[in-house]
Structures are given as structure tokens and as C-alpha cells.
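The complex is shown incomplete by one protein chain, all other protein chains being positioned as in the whole.
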Amino acid sequence: MPSASQRIPPLVRPLISERAKRTLDLVEKFVNEDCIPADDIAEAQIGEGKQRWTTVPAVMEDLKLKAKSLGLWNMFLAKGHYKEGAGFTNLEYSFMCEQFGRSRTASEATNNSAPDTGNMELIAKYGSAEQKKQWLEPLLEGKIRSCYVMTEPNVASSDAKNVQLSIVKDSDHYVLNGEKWWISGAGYPTCKVYIVLGKTNPNHPDPYKQQSMIIVPAGSPGITVKRMMHVLGYDDAPHGHAHLIFKNVRIPASNLILGEGRGFEIMQGRMGPGRIHHAMRSIGAAERALDYLLARANASHKMAFGKKLSEHGVIIERIAQSRIDIDAARLIVLNAAAAIDAGDAKTALIEIAEAKVFVPKVALQVVDWAMQAFGGEGLSQDTPLAAMWGHLRTVRIVDGPDEVHLQQLGKRENRRAREVQLMIQKQLDETDRLFEKYRVARGVDREVPRANL
Amino acid sequence: MPSASQRIPPLVRPLISERAKRTLDLVEKFVNEDCIPADDIAEAQIGEGKQRWTTVPAVMEDLKLKAKSLGLWNMFLAKGHYKEGAGFTNLEYSFMCEQFGRSRTASEATNNSAPDTGNMELIAKYGSAEQKKQWLEPLLEGKIRSCYVMTEPNVASSDAKNVQLSIVKDSDHYVLNGEKWWISGAGYPTCKVYIVLGKTNPNHPDPYKQQSMIIVPAGSPGITVKRMMHVLGYDDAPHGHAHLIFKNVRIPASNLILGEGRGFEIMQGRMGPGRIHHAMRSIGAAERALDYLLARANASHKMAFGKKLSEHGVIIERIAQSRIDIDAARLIVLNAAAAIDAGDAKTALIEIAEAKVFVPKVALQVVDWAMQAFGGEGLSQDTPLAAMWGHLRTVRIVDGPDEVHLQQLGKRENRRAREVQLMIQKQLDETDRLFEKYRVARGVDREVPRANL
Amino acid sequence: MPSASQRIPPLVRPLISERAKRTLDLVEKFVNEDCIPADDIAEAQIGEGKQRWTTVPAVMEDLKLKAKSLGLWNMFLAKGHYKEGAGFTNLEYSFMCEQFGRSRTASEATNNSAPDTGNMELIAKYGSAEQKKQWLEPLLEGKIRSCYVMTEPNVASSDAKNVQLSIVKDSDHYVLNGEKWWISGAGYPTCKVYIVLGKTNPNHPDPYKQQSMIIVPAGSPGITVKRMMHVLGYDDAPHGHAHLIFKNVRIPASNLILGEGRGFEIMQGRMGPGRIHHAMRSIGAAERALDYLLARANASHKMAFGKKLSEHGVIIERIAQSRIDIDAARLIVLNAAAAIDAGDAKTALIEIAEAKVFVPKVALQVVDWAMQAFGGEGLSQDTPLAAMWGHLRTVRIVDGPDEVHLQQLGKRENRRAREVQLMIQKQLDETDRLFEKYRVARGVDREVPRANL
Partner (left out) sequence: MPSASQRIPPLVRPLISERAKRTLDLVEKFVNEDCIPADDIAEAQIGEGKQRWTTVPAVMEDLKLKAKSLGLWNMFLAKGHYKEGAGFTNLEYSFMCEQFGRSRTASEATNNSAPDTGNMELIAKYGSAEQKKQWLEPLLEGKIRSCYVMTEPNVASSDAKNVQLSIVKDSDHYVLNGEKWWISGAGYPTCKVYIVLGKTNPNHPDPYKQQSMIIVPAGSPGITVKRMMHVLGYDDAPHGHAHLIFKNVRIPASNLILGEGRGFEIMQGRMGPGRIHHAMRSIGAAERALDYLLARANASHKMAFGKKLSEHGVIIERIAQSRIDIDAARLIVLNAAAAIDAGDAKTALIEIAEAKVFVPKVALQVVDWAMQAFGGEGLSQDTPLAAMWGHLRTVRIVDGPDEVHLQQLGKRENRRAREVQLMIQKQLDETDRLFEKYRVARGVDREVPRANL
């Protein structure tokens, strides 16, 4: 089997450094040989009941030690953007991120795990020296974990302007009151810090200046975990998705990031790379699902109607379509990574949105086909497929549902309509001129649809 | 509006030379300002009835002169593969080819038109010096045109081994007998040469050694055009798709290419780049369809229920989805072009097949949405959309139907199943070992599905 | 092969009279044995060029004589609604209509052809005794044909309020000025009468009271056929789709139907049954396409890779999916027919819209699969498939594009949202009560999402 670096698409091969290729192959080996076998151990170690939210799986600490010893740490912090990282471009990191997506433990084992990655980027970019010292350093070392606290239960959070948690200045503190849910990672016992979006200036005339971002130590008095949200029957322990209540939570004013009213700005600065990380991990998941589909389709002891599944044309077509769609999806994400490398997340908005919409649909389809090939077993706890499906289904929603991205992308594309209309009009005028020049009749049955454009 | 070179995807930008970018922008300008306006003129100049097959549109000759004067000629012959070309890589040429796909006249105007391109490659690669002198030179100069004569009416031609036209040696001649159809370009009055696949050795034990390829001058005694095939009501004049009868057609033995029994080998050598040319032209067509969709969706005089179409969410979503899918399709083709550049058409089999299957589905969808936005007008002669649809529909069939490519691709992907099974087995074994090492119970409800793989 | 009456779905069998079953089988036999073989004759008899619009195919007159002698005439006029018809319910007629859809000549041969059917219904329902005598009688006898003249080139006609043709009273005449296109049937030499929608009262405050409907003899001075519209390369001669110019066309005031300002009302009364006729004919076309798919998939002389197409699982799956989807589509249309029988076209709005949207998608898919099985041949003039596709594609547009029907249907369904919200709220309240009654804890992780509804 060619290694991960040998499987880099021909189009992209010239753009990946030798060092990145070597690291990529090391990542692949580490994921396949260490992380994937540890996935079930980590799950078993957290056990059942309330214990699931108080246990750090021992195997995870061992994986982290090994990852560090291999030099596989913090690769997500992109070269040229952050000095703290491993010096890879977003494009190069994308391939590593794909490998992480094959396993449930690999991202965390190498300290490339959401939401910490986005939070570390955020603090590195916008945090004060003091904030960096207190929170960024232990995060970079993998000693603590963090949450990103934005979504609220009582508003449509796909539109961040709707956020309502109140942040009120009270001398040298801020007081937080409100409710948040889907706070991923808050279940983790080592989660020590929340980055919270709320409103300091609810009456500011500019709706994009009402929000602020503040660093809140986990366990601050007044924070209650109301419950953990499920995803299709999964609690996703030990990370989990918490429903939190903030009641008169007092936080030192120095914890505010950048200043009052700059929450929206920070939020937008945080967005880009994280979305392509999700996307590349989804591709890794899709590749692993395709592996499982291949394995099951060629199982000689589970013949259907005298044939292996892979001898049925319908199954072969699905395998082929999976190959095609995964490869297309990967290129779409790599293009977004290259766009970020060439500029930043803002200049890469279109490419990121394309990846955001395209990838989970493909990955869900591949996993669905793999589940179907396994029959009931594919929906059960006996393969990684069902949990993958649950996770990938959330990707169509987190960071904004598909529908919102499609509307934004469509409106952006639609902006060039006027120019297009003018170009077509000019072409039709030129056609008129040519008809006269060549003295040829237009034909009774053809009409230039000028007025219709 | 950013120019074509400015719209090169970020991922690919570093791989395109400045010279190619300049040429690309020149191509775009030539296509938009000269070729597209001339499309209707060319159509009108060939007129009606039998005249459609005897007329070379005057505007075409003028376009060719202009293209030559601009240096836009024979760009398809790839750098490093053919010395006769313009010195661009397949990857670079792909972008130009996309522009050609926007217009019905542009490929021919720049001598980058199928099936001549494949035929020129073929003669350049496999032809004798004499054959090159007689046929390649005038083809390269755009003085004559050519056909590729393979498909037969009475067999499933998607499997080339089925070809039955008989080629029998008779002293220093070969005598051809048989029937061929879908011979594109045979309607053109300047089409002077056919490259014909048939069987010289029908009893050869190796089914891949029975075929030979021979150069047949158009109009040789014994060749009859039985009729022209239609595509969804279109005759595609002046090129057309001929149904030909070969009856005792005598051709000098020196016209055989490479030697008896080498037809299959030549055929396979011809295949690759042509398929990505079709694919990139299809993307150009899809982009132009999207332009028309934008133009119609923003037509202020054709409001539906008080709104422009572009104010309806469903239309905006289609615009966005078109943007995403076209961009994905383009990357898939560019990856195939890069694969050919890095090796040849044989090493790029998978990437080419992916493009072959992925692209026409996307393009047909975009054109269908554009037609639907125009209503009846979109199906009529008043926009380029309906004819585009007819043409793109054939792309799912020519060079082999989708279904055949999917089966081949699926079987190829399936070859790695055994290795995947072993890898998964090894991971499960390692999980077993870790369960023992960490002394953690597996849980009653989880089972390693070893035997099921 | 079971006859058409034996193939009536089990659900519907008890609802079809014995007389209708006998007639249905007679129709099936007539269509298969007389009409389908005549389709190519009719096409050949109209010839080429301008002659296509001046010729009534001789075979058509013979078919009409035979149909009359068999008693197969005017079955579309529904029992209980029109005394002039053959006495079948819309449900019963639907099955006959499906058979007509298999052939291009059958509807006309039995005088069940659009747009005459809708026009006859219209005159029967709204016309004066004089209008009936002059136009309805010869239409019912099949001596003349007619058009329905509504769509205009310069407005979005999917919204009939946009219609602009002006109808101005001038003493005892009306004077018509305007432009119309997609006037189907206007090419036919026997087309003698137009039913025209225009505006008599453009300033009426109620936008639904501005339109009137008037009977216009074909060939009235001032009417010009500007050109014939094409559909994907087809001119659909001899019926055709005309682009007409009305310039000071003077029509006796007595030709106005019902009175000024009642055009919208008449238009809506005309709509229902015609849409399910289109839908059932589309199903007939889909069934014939499936027949062709079966025939090709089992052609033993056109093997692909050593197998008949029907030995490939992908093809078998398409055959099965075609069977399922056609059967679902038929039931949807039959349900609409039953709804019209039970009330009228207004009470059956939802059922009709469902059929309108569901059927052409299915039929286009089946035809597309059949075309693909035939390869290039399937797109050509050698099978009925390509022309079928062209025709079916228009069904997604005529009588309003899919998108419009979906929005209307969706808004109608959405009207029950408030009631649904109240029901859910009541259920949640009752759940609360039960939690107290049974003294069971709700569980920390479950929350009644009351506020979110």
C-alpha cells in the first residue's frame, strides 16, 4: 500500500515539502498503529454512568507522551501565521489532519484537537501577554483543555448577532448571566477554560459591535452544567456537549479579550482554519469508512446469494463513486487550505464555504454505504461506522448549517450578475454586427433574446 | 470581473507559468469577444437542408486567421510530450480548454478541436515520417480535418474488442468492409482523412492483438455516408455524426499505422488527454450556463410573483451549488491533467476516469437548472443552453459510458481490499493487547467483529 | 402479458367499471397495434422544410376513422361533468390516457389531444350556445383543431397576472395587440381557432379581474406566425409551438367568453384535468421507455464485457427502481383523478400539484436510464427515447414550473403549522402532568423543548 505521502494527489505533490511528507507518513503510522487500536481502550476506560465525565483515559496520556516523543505536536498552528507551531502550511497540515480523522484519539493525542485548536489560535492572535501566559502556554503543552462558548438554546445561533448572554461591567469585574448549550469539550475533567461570547453593549446601534469575548475559568462560581446533550444516542464522553447555566458569574475585567464590542471581530478571525480541519478529519473518516466497506465487501465468509458483496455491480459502483467523491472533496478542502495560506481566512471565504458544504455530504454518503454493506452490524457498536455517522451529521450543522452557507455563497456569486448581463449583451450586439457584416439572414426561427436578459 | 488567470484556484496558481497565464487571458478575451458572437453566424452560414453538410462557414476561416495572428494555435499538444505544440503543460492547457468550451467555434478556430486533437497526437506518436508529412502537417496547419472511426452499430462498442470491420490484406493493399456510426466530424466538407479501427487478425488468440489502425482518405471509393445521426433533435452540422458503410474500400498497405495487430495499443495511447479536454470544455459550458442562470435570475423585467428569481432562496441555493460543484469538477480535471503531466495517460488512469464520470453530471445539472430558470425559452433555440445539454448528454456516453468507467474504477479500488483487511485485523489484535495491558474490561456490549471482516 | 385492465393496481381495481376495463383493453390494443406503428409514418409524411407546417399526415386520418369505428373517441370528457363525452370518470380515463402516452399519434387519433381537450372543456363549460355550435361541435368531431394562447415572451408567464396582450373594445369588436409564444398546435394546418387570454381592463384595481378570454379564428387579419419555437432541437411538427404577433386583430365582440374581466376565472376552471392528462401520458411514456430499457438490456447480440446488460446488477437495480417509481407516480395521478371525480379541479388542487411535480421527474429518470442503456443510439433518431425526453422535459415547465408548484404547495401545507404547534404544546403539557402523576424524574439530560416550538 502506498504511504500517505505517496497518495498525495498529483496536482498537489509539488506543493508539499519533503519535511511535511516525512511527518505525514509518521502521522499515518502513529494513527494506524497507536491511535486506532487505542480508540476502544479510551472508550472502555471512561466506563459508565457519571464516571464518564470525571475520567481521563489513561491510554490518552500515554499516546500524548508518544506523540511528543515523535515530534507530532501542535501541527495545526500554521507556518507564517503562528510562531508557536510546527512550521507547516495549512495545506501541508491538511493531509495530517485527514489522518487524525481516522481515529477518535489521534487529534487529542497530538494536541490538534477542536475546540482547543481554534481557541489557541484565538488567544495567540488576540490575547494579551498575560492571557497567553496563563492559558495559551498550558494549552500548547496539552496540560489543560478548553471550550468555545457561543451557542444558546433560545435563539437561532446560526446568526451570531442573536447571542444574548449578558456581560455587565461591575467595577473591575464583568458579571455574566445567560444560558449556553452544545458546549463541546466542557465534559472533560481537564477542561479548565471557557472562551465565552456575550453582549456587553446590547444597545449599540451597530449590531456587530454589541458582542464581546471573555475568558472564563471553568468552575467559576455561578456556572452549572445543567445536562449533557446527546447526538443520536451518543453522549460523546468524555468531551461531551454541555448545556450550561451562567448565573451572576463574576470574572476579572482583565479577562476580556481585545476590548468591549470586539467579539464579532474575534469570532470571525477564529473561523477559517477550524472549518477546514473539520472537513479534512471528515475526509479521513470517509476514507476509513471506505476501508471498512472494502473489508466487508470482500469478506468471504459472509456471502450473499453465492457471491461476495464485491462481486455485485451495485457495490462496486458505490466503491467507485466513494473513491471519486472523496477525491473531489479532498481537493476542495486542499484548495481552501491553499487559499488561507495565500492570504487569510477572510480572503478564502468562498473556498472554505465550498469545503464546509461539500465534504460532510460526501462523507455521510460513504459511511451510509458502508453501514448498509454491514447490515445491522453497521448500525451497531461493533464497527466505528455508526458513531462516525453521528459525528459527521453534526458537521452539517456546527459552524452554521449548510443552508446558511449556501445562501451566503449564492448571494456572493450572484453579485457578478450585472457584469455577466453586460458581457452577454455586448456579445449579442457583436453578433448583430457580424450578421450585417457577413450579410447572412438570421433565420426565421432564431431570435436574439436580448430583452429577456 | 477578475480575468481567467486571476480565477485560477489558489491551489493551482503556483503551478501555472506566467506565459500560460498571459495566453489564458488572451484566450478568454478571444473566446468572449470573437468566438461566442460568431457562434450564431457560423450556424446561420451553414443554412438548411443538404447545404449544411457542404458549407464551411466563412466566419470560421476569419476566426482561424485571427487566432493564428494572436498565436493561439495548437495549444493542446503538451509540452514535453510533443515538440509540435505551443509548449504548455496539460495542466496549463486545461484552463484554455475550459474557455474553448464556452463557445461552439473556439476549439476549431484555434485548431484545438476534437477529434483532430486526438488524431494529431496519434499520428505524431505512432505515424511514420511519410504519414506525418501527408496528414499531420495539414492537420497542424488547420487546412484539413479528420475523423476517428471506431464505433459500430451492431456491437456494444464500449468494449473495443467487439469491433468487427474487416481489414484484409490483398497484396500491397488492405480491403475494408464493415459499418461504422457516430463518426463525428465526417460531415465536414474539409474532413479529408479517417483513422479507422478494424480487425486484420480476427482469429488471433490474444483478443487485444486482433485489431489494427489504418489511415483512410475520406472519399475513397467504396465509402458511403448512409445518414447523419441526430442527438436529441440536433444534427450538429457541419461536423455531424455519420453512419458510414465501407464496401471493398482499397487502401495502400503503407497506410497501416505501426503494424498489424497494434490497433488496441494505439487506441489506448490515444485516450487520456482527449478525455480531460472533453471534461474541461464541459466545465466551460457549465460556467457559461451559470452565467446565463445569473443573467436570467436577475432580469428585472421578468419578475415571478413580485420578485426577481434571484430573490428566491431556491434559486440562490442552486447558484451556490453550481459554484461548488463546478469548482470541485474543475479540480478533479486539473488533478488528472497534473497526473498526465507527471507521467502519462496510463499512470493517470484513475484520475482520468474520475474526471470522466464526475464532470458531465455536474455540467448537466447546472445547464438543467439554467434551462429551468428560463422556462420554455431555456429549452428553445433562443439560448445556447438546450444545445449545450444535448452535447453534454453525449459526454456521459462517448469514450465509454459512465457505468463502464465506474465498474473499472471500482474493481481497481477493490484490489486493495486484502491489504485493508490485514491492516484492520492488525489493529484489532493490537486493541486486544492493549485491553490486557491496561487491564480494562471490554464491556459486555462491545465485541471486536474480527470474524466479520 | 396481462392486459392493461389486468394491470390496474390492486388498490384501484374495485373502482373501475367493467365497461371502462373493456374500453381500456381496446385502447391498449389500438395504441400498440395501430398507433405506435403509425408514429414513424406520420413523421415521414410531413416531410422536410416548410412542408412540415402544411401537411396533415394521411395516416392520421385513417387512424381517426378506425378509432371512431371502435368507439374510442372523446373519452376525456368526464362522466358527470360533461354530457358530450364517453361517460368515463376521470379515474377511468386516466388509464386510457396512460396508453395514449405511449404513442405520438394516439391522443389525436382518438380526439383526446391537448390543447383541444382543455379547449373543448372550456367552451363546453363557459361558452355561449352560439360559440358551442360554431367551435365545440367541429372540435368534438375532430374536424378542426385549436390553440390555447396565453404565454408571452416578455413577461414571466408562470404568473398569469403578468399577461399583457391588449384587448380593446371598439364598438361591436375587440381589437387585439400583443405578442404570444409557445402556442402549441398553431402549426397544424387544421388548427382553426385560438382561445386567447389578454387584458380588457388593465387598470382594474383587482388584478384578477383585468383579464378576458376571447375566441379568435385562426388566420384572422393581423395575426402573423413569426417563427416556430424548438424544444431541444425538435420542432414538434406538425403541431409545433408558434411565436405569434397580434397587430390590430379585430374580432366580433360576441366572441368574448363569459364577459369582460372573467379571464382568470375561466383559466382556473380549465386547469385541472389537463394537468393529470399530461401526467398520465408521461407515465405511458415512462412505461414505454422501460419497455425499451428491458428490450435493450436483454439484447443478446450487444453484450458488454461478456454479459447482457440485464446481467449487470446496476442495470437490474435501475429496472427495479423504474418499476417502483412509475408505480408510485401512477398512484399519485390516480389519486388526483379520484379527487377531481369526488369534487372538482379546485378541491383537488393539492393532489393535482403533487402529480404535476412528481411525475415528470420520474419519467425523465426512466427515459434517461433507457437512453443510457442504448448508448449513442438512445440519444438518436433510432429510438423514440430522445424525443420523449425532449417532450417530458417541457412537462416540468408547462402549466407552471415545478418550483412554483412546490412553493404554492409548501405554503398551503405550512398553513396548518399553528394547529400543529398547539397540538405539540398540548402533548408536552400532558407529558408534564404525567411526570407528576407517575412521580418519575425527568432525568437530568432530557428537557421538554417547549420554548423552541
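Letters A, B and C mark the chains in the order given here, with residues in each chain numbered from 1 onward.
Everything below uses one rule, namely that a contact is a pair of C-beta atoms (placed from the backbone, for glycine too) under 8 Å apart; a residue touches a chain by one contact, two chains touch by 3 or more.
Keep in mind the model is a prediction, meaning the values are calculated, not measured.
The chain that is not drawn here is touched, among residues C:L26, C:A109, C:A339 or C:L364, by C:A339. In the complete complex, the hidden chain is touched by one of C:I276, C:A297, C:M371 or C:A386, namely C:A297.
Even with one chain removed from view, chain B keeps its contact list with that chain: residues 153-154, 226-230, 235, 243, 312-315, 317, 444-447, 451-452.
The omitted chain makes contact with chain A at the following residues, 48-49, 151, 153-159, 162, 181-182, 229-234, 241, 301-305, 312, 314-315, 371-372, 375-377, 379-382, 386-387, 389-390, 393-394, 396-398, 401-404, 406-407.
One chain is missing from the display, and on chain C it is touched by residues 1, 9-15, 32-33, 36-41, 43-45, 58-59, 91, 291-292, 294-299, 301-302, 310, 313, 315-324, 327-329, 331-332, 334-335, 337-339, 341-342, 348, 350-351, 354, 357-358, 374, 377, 381-383, 403, 405-411, 413-414, 416-421, 423-424, 427-428, 430-431, 433-435, 438, 440-443, 445-449, 451-453.
The definition used in the following text is that only the chains that are shown with their structure count from here on.
Two chains share more touching C-beta pairs than any other pair, namely A-B.
Between chain A and chain C the centroid-to-centroid distance comes to 47 Å (mean Cα coordinates, whole Å). Along chain C, residues 153-154, 229-230, 312, 314-315 each make contact with two or more other chains.
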